[in-house]
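Apart from one protein chain that is not included, each protein chain of the complex appears where it belongs.
We just call them A and B in the order they show up, numbering each chain from 1.
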Amino acid sequence: MIRLRLFLHSLGPIGVISIVILIVLLGSSLLAPWLAPYDPNQIRMSERLAPISGEHWLGTDTLGRDVFSRLLYGGRVSIMLALAVTVATMLIGLIIGTLAGYFGGWLDDVTQAGIHIFQGLPGLSFMIAIAGTLGPGVESMFIALVVTSWADFSRVVRGEVMKIREESYIEGIRAIGGNHMYTLIRYVIPNMIGPIIVLFTVRIGRVILSIASLSFLGLGLQPPTPDWGVMVNDARPFFRSYFHLILAPGLCIALISFAINCIGDALRDALDTKTEKAGWLS
Amino acid sequence: MSKAFQSGWLRQRKHEAVKHVSFSIGKGETLGLIGESGCGKSTLSRLMVKLLPFDQGKLFFEDTDITKYTMKQLFPLRTKMQIIFQHPDSALHPRQTILQSLVEPLLLHQITDRKQAIERVMDLLAPVGLNEEILSRYPHQVSGGQIQRVVIARALTLSPRFIVLDEPTSMLDVSVQAQVIDVLKTIQKQFDLTYLFISHDLDLVAHVSDRIAVMCKGEIVELDQSKKVLNEPVHPYSQKLVNAFRGYQTNR
Partner (left out) sequence: MKWMEKEAVVMEPLLSIEQLTVTFHTPKGKVKAVDGASLTLHQGQIVGLIGETGSGKSVLGLSIPGLLPGTAEVSGAIRFKGQDLLILQKDCLRKLRGTEIAFVPQNPATSLNPVMRIGRQITEAIKAPFSRKQKRAIAARLLEELNMPKPSDTLQQYPFQLSGGMKQRVLAAIGAAGKPSLLIADEPTKGLDALVRDQVVGLIRRVATHTGAAILVITHDLYVARSLCDAIGVMYAGEVVESGSTEQLFAQPKHPYTSGLMRSMPGKGMIPIPGVSPSLMEEHRGCKFQSRCSQRLGECEWKAPDLYALQDQDHKVRCFLHDSSRGREQGVPERLVATAEA
């Protein structure tokens, strides 16, 4: 309990607000089956484009589906997919970046070349190309997203490892007899936890945005899946007269990536061991 | 029994950091090593505890040729030779408590179980002038002088025979430096240790060492009894170093 309070204190007000937003959005997505007043995919042509009312809190869309229900369901796939993509990216990035940064030499040269190539490619276009070639769907989106984001991650991890490698405690544990494996697992990785958590949150936010963009472009999740990106696309033809149809999912996308980014920033400050704030870690 | 170290030709990126260096350190002796920054003293210190590979020459430890030892062969030897570095602020794992750092070497070498390791650490606190309070703290909550004491205690847990001290007090204040040097001298007697003491402070080296080696551009240019090097340096570079030091202390 004390640790939780310390943690919240160390995050600061914006961090706490962001956490609340995130909990509300995640919670409502998770509990969507119980919270949603209607089936998100039930089409009622008689109630097309109904205005906001007590019956339909956010009105209905062009096929008469309840927008509020769709909104509740709309985060599920994106968030799960974003989590999966980020975890996968992180693992790849961590392994490549750590090995390259720690051992250096030809291994580093090779990975650096790879990183430069992938970073040089225009992210979104490349992503669209991959998703387009593989055909729309969750799997192709997963592949497209991982392929376009591992390089960034590796580069940051590599830089972080190279910094840590120079610290005397690394030479110290080597002199005591720690082998490379021991040094990497016990000394190098724990000392990057801060930057990794921050990178993780920032990434997740960006991946959610990318998923929304792909879905909006018709390359990601396909209608009728209730998804924020798909919903924005669906609402596009009507946005002059039915602005709320585009605003509601758009706001959800913006809020969640904003919240996650703020949490990332707050975590970065909170994880700085040198400040007394990081007491909750120990 | 004596320790003989011979090493030569270290090439690092085609830059010869240490060239044709030969010397030996007798058991229980303190050999001082002085020279300007960048003269190769730190490289030499890392060569001697096999933290860096070298290109030519031989290295003997307790009459055994350890030049070609592999990592596996070196592992048991790591308990016998230790090195202590200059910077207290990065000497310890920042996320481990002092106690964790102190018991780690014993657990890594599977010498004792955790309980015995803690007992051993407790026994070593007094000789280095620390008390139990410090054990639960993290490195950033501890002063530089205390960190260096912790690092010394950590080295002692493995009952080493030989310790390389790479400018162990250059980042400390004078009065704290005096305290740490005091600790080093006491434990040397108590545990029968051999030191290689590296510093750029001539007075300090003279104070702790039996013999002094003067290093210049990767070569040892003079090696003799401390008093002799300090009072009647022979090599022109040693003379320059001693004069600069003397001049800087007194000239006004």
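FYI, contacts are C-beta pairs under 8 Å (C-beta built on N, C-alpha and C of every residue); 3 or more make two chains touch, one makes a residue touch a chain.
This structure is a prediction, so every number in the text was calculated from the model and none was measured.
Student: Determine which of the presented chains are touched by the chain that is not presented, and list them.
Tutor: B
Student: Specify the residue from the set B:Ser42, B:Gln148 or B:Gln177 that touches the hidden chain.
Tutor: B:Gln177
Student: From the list B:Met81, B:Leu135, B:Leu204 or B:Ile220, which touches the chain that is not on show?
Tutor: That would be B:Leu204, which touches the missing chain.
Student: For chain B, which residues lie in contact with the unshown chain of the complex?
Tutor: 36-37, 143-145, 173-179, 181-182, 200-204, 206-207, 241, 244-245, 247-252
Criterion: only the chains that are shown with their structure count from here on.
Student: Could you give the separation in Å between the centres of chain A and chain B, each centre being the mean of its C-alpha atoms?
Tutor: Result: the chain centres lie 48 Å from each other.
Student: So in the complex, the part of chain A that touches chain B is made up of which residues?
Tutor: Residue positions touching the partner: 167-169, 171-179, 182, 186-187, 190-191, 193, 273-274, 281-282.
Student: List the residues on chain B that touch chain A in their complex, please.
Tutor: For this pair, the touching residues of chain B are 46, 49, 51, 71, 74-75, 78-79, 81-83, 85-87, 90-95, 97, 104-105, 108-109, 138, 140, 151, 154, 158.
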